[in-house]
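Complex shown without one protein chain; remaining protein chains in place.
Read from first to last, the chains carry the letters A, B and C; within each, the first residue is number 1.
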Amino acid sequence: MPLYHTEDQAMLADSASGFLAEEGNINKQLRHWRDRDCKDGFGHGLWKQMAEMGFTGMLVAEDDGGLGMGHVEAGIVLEEIGRNLTPSPFLTSSVLAATALGHASSDLKGRYLPGLIEGESVFAVAIDETAKHRPSRIATKAEKSGNGFKLTGSKSFVIQGASSDMIVVAARTSGSDEDEHGITLFAVPKDVNGMSQNPVRLVDSSMASHITFDGVELDGDAVIGEVDGGREVLNAMLAAGRVGAAAEGVGVAQGAMDMTIDYLKQRKQFGKVIGEFQALQHRAAHLYSEVEIARAATIKAQQLLDEGAPSADLMTSVAKAKVAKAAGLAVKEGVQMHGGIGMTDEYDIGLYMKRDRALAEFLGDAYFHANRVAELSGY
Amino acid sequence: MPLYHTEDQAMLADSASGFLAEEGNINKQLRHWRDRDCKDGFGHGLWKQMAEMGFTGMLVAEDDGGLGMGHVEAGIVLEEIGRNLTPSPFLTSSVLAATALGHASSDLKGRYLPGLIEGESVFAVAIDETAKHRPSRIATKAEKSGNGFKLTGSKSFVIQGASSDMIVVAARTSGSDEDEHGITLFAVPKDVNGMSQNPVRLVDSSMASHITFDGVELDGDAVIGEVDGGREVLNAMLAAGRVGAAAEGVGVAQGAMDMTIDYLKQRKQFGKVIGEFQALQHRAAHLYSEVEIARAATIKAQQLLDEGAPSADLMTSVAKAKVAKAAGLAVKEGVQMHGGIGMTDEYDIGLYMKRDRALAEFLGDAYFHANRVAELSGY
Amino acid sequence: MSDLENFREETKSWLEANCPEEMRKPVRDDSDVYWGGRKATFQNDAQKAWFEAARDKGYTVPSWPKEYGGAGLSPAEAKILRQEMAAIGARPPLSSFGIWMLGPALLKFGTEGQKKRFLNEIARGEIRWCQGYSEPGSGSDLVSMQTYGEDKGDHWVVNGQKIWTSYADKADWIFCLVRTNKEDKYKGITFMLFDMAGEGVTTKPILLISGNSPFCETFFDNVKVPKSYGDDCPGFVGEINRGWDVAKYLLGHEREMISGMGGGDRTTAIGTAMKRHAAKTGDDIDPVLRSEMALFDVDALAFTAMAEKFMDEMKAGKGHPAQPNMMKYVGTEINKRRHELMMSAGGSRSLEWESDETRGGKPSREWLRTKANSIEGGTSEVMLNVISKRILELPGG
Partner (left out) sequence: MSDLENFREETKSWLEANCPEEMRKPVRDDSDVYWGGRKATFQNDAQKAWFEAARDKGYTVPSWPKEYGGAGLSPAEAKILRQEMAAIGARPPLSSFGIWMLGPALLKFGTEGQKKRFLNEIARGEIRWCQGYSEPGSGSDLVSMQTYGEDKGDHWVVNGQKIWTSYADKADWIFCLVRTNKEDKYKGITFMLFDMAGEGVTTKPILLISGNSPFCETFFDNVKVPKSYGDDCPGFVGEINRGWDVAKYLLGHEREMISGMGGGDRTTAIGTAMKRHAAKTGDDIDPVLRSEMALFDVDALAFTAMAEKFMDEMKAGKGHPAQPNMMKYVGTEINKRRHELMMSAGGSRSLEWESDETRGGKPSREWLRTKANSIEGGTSEVMLNVISKRILELPGG
C-alpha cells in the first residue's frame, strides 16, 4: 500500500481538519477550559460533536456498531487534534480503551461501547505504577475472591481518570511483578468502593489521577480477555496508543512549526524579516525535514499495524521515538525563534511546548522507545 | 591555582609552538614520512631534536635525570604536536612509558630512562587485547618460571610497537581476566624470543602492532612495580596517557578550526566570502565554544593530576570525552566547510580528520569515557 | 599581622555581632530578598536589623566610595568581606537593580550631583529602581526602540511602551532609554531617570508560560521628565542623545554577570542526583536516558572548568573581551538541556503543575523558565553573531 492517504482518507482529513480548526481550536477549547480551571480539562460538548462526526467509534468493529476503521484513519483525526491542541478523550477512550474492549466479552462491549460511540461515555486506562512508563512491571494485585476479584495497589498518570465512567486496569492475577504472564485486564466502573482518585493538573492543563485500589471488589465479568492472559491485550492497547500518540505528536510538531515559520515571515529585526537570516533558515529547513520524516514513520507504523504485520511493533517504537524528537525540536525552536513573546502565556507557542512534553512522556518517551528499538533489534 | 599558564609555562608554549611549527610541520614530518611509506611513521631526527629541546624527559623526575615537570607542561608540548599533526614517540614514550618507569626499580630506570632523555630510545605500551579499549580485562598471562616469568597471549593497537626498544606490557600474574588485582607490568625488550609483531599502517599513517607472546621468557627484574600490584601503575599510566591524548586532541581541534576559519575568509561563492554566510558563522562560533571548553577541561584535568587530587580521575575522563567530541566536530565541520577540495589528499584538513579518529580511539573513545564519567559518578 | 589580616578579623567579628542567625539561612524565594524602596516592608526583625547594620556600615555597597553610601573597600577588602559572608552563609542585606545596574553606570558616567543623590538613595535602600530597555518591536535589535521624548525646553514629554521591565510594578524610579532624535539611530537615544509615581506611567505584569513573573509591560502616556533635578543633577545620564553609550556599557556589564551562571557553578553530575531521585520513587533510569545524562555530564563538567578558567582569566585581565558572549551562550544552552533531562528523569510526576508533591509544579515551571535563558540578556543567536564577528573576525553578514 503506498505511503500516502487514499482518496477516502484524504476526504476524512479535510473534514477532520475543518471541524477541529473550527470547533477544537485553542481559544474555543484548551484556553477556554483551562482558564475556567475545568476539572475535566476538556469539553463534553465537543466530545458529543466528535461522536456526531463519527470519530468516537472509528476503531470499533462494525459488528459492534462502530466504523471498523484503522489506525491510519484514527491518526488523521489525532494529527488534527495535535495541531489544534484540542483537549478530548479521543486518544484514551476511542483508541486505547476501544482497543481493549475489542477483546472483551459481548456483555462488556454491550455495556460500554454504545456510550463511547454516542460520545456519552469517557474511558481511561491505568497501566503505569511509577513516574516512568514500564508496562513490563505490573504489581497491582487482583486476587480471586468468590466468583470475582479483589483489586489492591496503585496506579499513576491515569489521564482523565476522574472524568471516566470506566477505567481499564492492568493488574496481576499470578506470577511476580516482572512476569510476562499473569496479567489480567479489568473494566473497572467509576464509584466502585475502595477506589480513591487523586486528580492532579498537568503542565498541558490536562488532568491525570493517582489511583489507589484498596480491596476493590470486582465481578468476574469485569475481566477483559483471558484471566492471566492480559499481556496480549495490553500489548495491543499499547501499540494502538503509541502509534496514536505519535500521530497526535506529528500534529503538535506541524502546528508549532507552521506558527513559527509564519512568525519568521512577519517579525522584523535589524531592518529585515528575521526569516531572511540564513542561520534561522537552515534551522527551519532542518526542522521541516525532521517533521516530514516523523510523519512518514508514523504513517508506516499505522499501515503495518492495520495490516497486522509483525514489524509493526518495531516501527511503532521508531515512530513514537522519532515523533518525540521531532516535536521536541519543533517546540524548542518555536519558543526560541519567537523570542521573548514566545515565553508569554498570551502567545500559543508555549502551549505547544507544554502539550509536547506531556504527550512525549505518555506511553514511553523517546529514550524508552529508542531502547526498545535496540532490544527488538537484538542488541 | 588559576586555570591559565604561568609565565614559565607561557614561555615553554612559545618555544614549543615555534619549534614544532618549524621542524614538526605537516610537510616536513607527516607527509614526508607518509609519502616515503616509512616503517616507523615518524622521524628519529626530530626525536633527537625534541630531546635537545628538553621535551623527552619532561615527566621524568629530576632525581632520575629528567626535568620533573608536570602534565600541564607535557600538555603544552602535546597541543603543539596536535596542531602540527607531528608524528613522534612523545605520547607513548615520554608520557605513558615514562609514567610507568617512574614506578620502576632504579635498575630498570637506569637501563631505559637515559636513552629516552637522550632521544635515543623509543618505548611503547601494550594494554588493549581487543579492538576496543577495555583495560579492566587483561587476559595475557605471565606465569612464574624459574626466577622469571613466561609471557603468553596477544596485544593489539600497540602504537609504534615495531619501532620500540622496549614495550611496557600489562599481563596477568594471578586471578581471572576481569580481576582488579593480579596485574603485573613488564618492561619487555625488543627482539626477545617468542614475541612476534604484525605492524599495520593506520588511517593517520602511524604504525600499530598486533603482538603475540608465545612463551616469552622474562627475568624477574623486568617487572615494573609490584608483582600482582600492577593495576595501580597501569591506572597512573592510563591517566597520564588520557590527559596527554586530550591535550594533543585540543591541538588537532585548534589546528583544524584555524585552517577552516581562514578558509571561510578566503573562499568566494555567490559573489561573497563564504564566511559572510550567517549559517556558517553560527556553526563556526559554536565550534569555537566547544574547542574552548575542551581546552579548559583538559587544563583542569592536568592541574588536578599534577596536584594528585582524587577528582583527577573523573576530570580526566571528562576531558578525554569532551576533546573527542570537540575535535570530532572540528574536523567534520572542517571538511564540510572546505567542500570538495577538503576531500582531496592535497589539502591538509583531511589529515586532521584522520589523526582525530585515531587519537579519539586511543585509550578510550568519547563513549567509553562518558560511560566512565557515569560510573565514577555512581550511576 | 597585615592590614588585610586585621580587616578579616574585624569583619568576622562584625558579622558575628550584626548578622542574625535567620539571615544566615539560604534564600528560598523572592520573599526572603530585601529590595528596599518606598513601599518596602521587612519580612521580620532580623531582616530589618541586618539591613540597617549593613547600611550604616556601608556594606550594602561595600566597594562604593564612602561619600556615596558605600564603605570604600579596596578590591582585596571587598573580596575578604565576600568570603566571610559566604563562610557564614549571610544573605545580601539589600538587593536592587540600583546596585547592579544603575550604580555602575552612574559611577562611570554620572555627575557629582547625581552620584551624591542617587547612589546614596540606592545604598540606603530608599529608592528602588527598574530598567526600561526593551520594547515590543525591538528585542535583539534594541537600538530600534521607538519610545519618544519630545523636547519641551526644560523637560521632555515621553510617550511609548517598554516590555520586560522587571518589578516595574514595585519600583519607585526607572532608568529608561528614550529616543530624543529620530534622525540618528544610535546618537538619538537619551538615558533618562524619572519617577514611576509621575503622571502617565502605568504598568501591567506579564504572565509567562511558567506562571507569574517579575516582568511587566510599562506604558508612558505624556510623561513629563525634567532635564534637571537641581544643581549638577541632570535628569539623564551622560549626554543627551548619547544614552546608547551608557546602555552598551550596562549590557556588557549584564552579560558578564549572566555569563558566570548556567551550570558554571555546578560541579556534581546530574546523573547522580537523578538516580537517587528515581530510586526513591521505585523507578530506575532507562539505559538510553542514562547515556544522554552521561554525555550531558561530560559537557556540563567540562563547562564548569570553563567557567573557572573564565573567571580566573577575567580577574587577571586575560582572555578575549568578547568571551562573556560565549559563556552566556553555552551556559544558558546547557542549563536548558539540564532541565530537559531532569524532566525526563522525573517522568509523569514532573509534569504536575500544582500538586503539593511538586511544591506547586516546581520541576515543570523551572524547566519552562529556563527557555528564557537563551533569550533574555541577548539571544543565543546574537551571542553567536558576536562570537563570529569579534572573536573569529568573520566578515559582514
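Here is the rule we go by: a contact is a pair of C-beta atoms (placed from the backbone, for glycine too) under 8 Å apart; a residue touches a chain by one contact, two chains touch by 3 or more.
Since we're looking at a predicted model, the values are computed, not measured.
Among the displayed chains, contact with the absent chain in the complete complex occurs for A, B, C.
Of the candidate positions C:L15, C:I209, C:I240 or C:V288, contact with the hidden chain is made by C:V288. Across B:A100, B:L280 or B:A327, the single residue that touches the chain missing here is B:L280. Interface note for the absent chain: among A:L30, A:V216 or A:M315, the touching residue is A:M315.
For subunit C, the residues in touch with the chain missing from this view are 287-288, 290-292, 294-295.
Where subunit A meets the chain that is not shown, the touching residues are 2-4, 261, 264-265, 272-273, 275-278, 281-282, 284-286, 288-289, 292-294, 296-297, 299-301, 314-315, 318-319, 321-322, 325, 366, 369-371, 373-374, 377-379. Although one chain is hidden here, its contacts on subunit B can still be listed: residues 128-134, 156-157, 200-205, 208, 268-271, 277, 279-280, 332, 335-336, 339-346, 350-351, 353-354, 357-358, 361, 365, 367-368, 370-371, 374.
Just so it is clear, only the chains that are shown with their structure count from here on.
Geometrically, the chain at the heart of the complex, using CA-atom means, is C.
Note on chain placement: the centre of subunit A and the centre of subunit B lie 51 Å apart, centres being C-alpha means. Remark: subunit A and subunit C have CA centroids separated by 42 Å (rounded to whole angstrom). Counting partner chains per residue, subunit B has residues 277-278, 281-282 touching two or more of them. Shared interface positions of subunit C, i.e. residues touching 2 or more other chains, are given as 381, 384.
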